[in-house]
Structures are given as structure tokens and as C-alpha cells.
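Complex shown without one protein chain; remaining protein chains in place.
What follows is subunit A.
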Amino acid sequence: MSSILLYLGLLIVGGFLSYKGWIHKNLSAKIDKLQLACLFALLFVMGMRIGMNDRVLEAFAQIGLHAVLYAIFTVAGSVFMVHILLKFFGKRKEAN
């Protein structure tokens, strides 16, 4: 919970500073590249954790197929349900 609050806090602080125009323009201009660098570093570390966890590697052979099926159905169910709810109750506005 504390990490969720920390992340939320940083997001709000970053957003507030940027909204007020208090972020240096050089940093602001590079924000896309910085986001990508962080993202790839995080994905690499995430991959490392999966590779380091023997339990996961062994389990992949045993129940990997079930996990893939569960993942497919939970993702499909979520996308479908959001799509249906938007259709009946949501208002669509996706103009860029």
C-alpha cells in the first residue's frame, strides 16, 4: 500500500510541476526518451526475476499451458466487458 501511495505521489508531483511549467525545458523535451529508458530497464529487471526464480522455471513446464489459457481468458474477458460497458453506459471521446 505504501508503494502505491509513493507512486501516486510521484505521479502527482511530476504532473503538478510540469502543469505549472516548473520543469526545465531540456528535461521536458527529453521526457519521452527517459520514459522509454526506464521502461526497458524495468522490463529487463522483470525478465531477470523470472529467469532467476527456479520455481517459475520448473512450473513453466508443468502448468504453463493452464497459465497461458487463464491469461488469454482473463484478458479477453476484461476487454470484452469494458467494450460492452462502454457501448451501453459510456460516452466515447477519443479524439487526439
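As a convention for this text, contacts are C-beta pairs under 8 Å (C-beta built on N, C-alpha and C of every residue); 3 or more make two chains touch, one makes a residue touch a chain; residues count from 1.
As a convention for this text, contacts and distances are computed from a predicted model.
Chemist: Name the absent chain by its UniProt protein name; which of "Aldouronate transport system permease protein", "Lysine exporter LysO family protein", "Molybdopterin synthase sulfur carrier subunit" or "Molybdenum cofactor biosynthesis protein MoaE" is it?
Modeler: Of "Aldouronate transport system permease protein", "Lysine exporter LysO family protein", "Molybdopterin synthase sulfur carrier subunit" or "Molybdenum cofactor biosynthesis protein MoaE", the absent chain's UniProt record names it "Lysine exporter LysO family protein".
Chemist: Mind listing the subunit A residues that contact the chain we can't see here?
Modeler: Looking at subunit A, the ones touching the missing chain are residues 3-4, 6-8, 10-20, 23, 27-28, 31-32, 34-36, 38-53, 55-57, 59-60, 62-64, 66-86, 89-94, 96.
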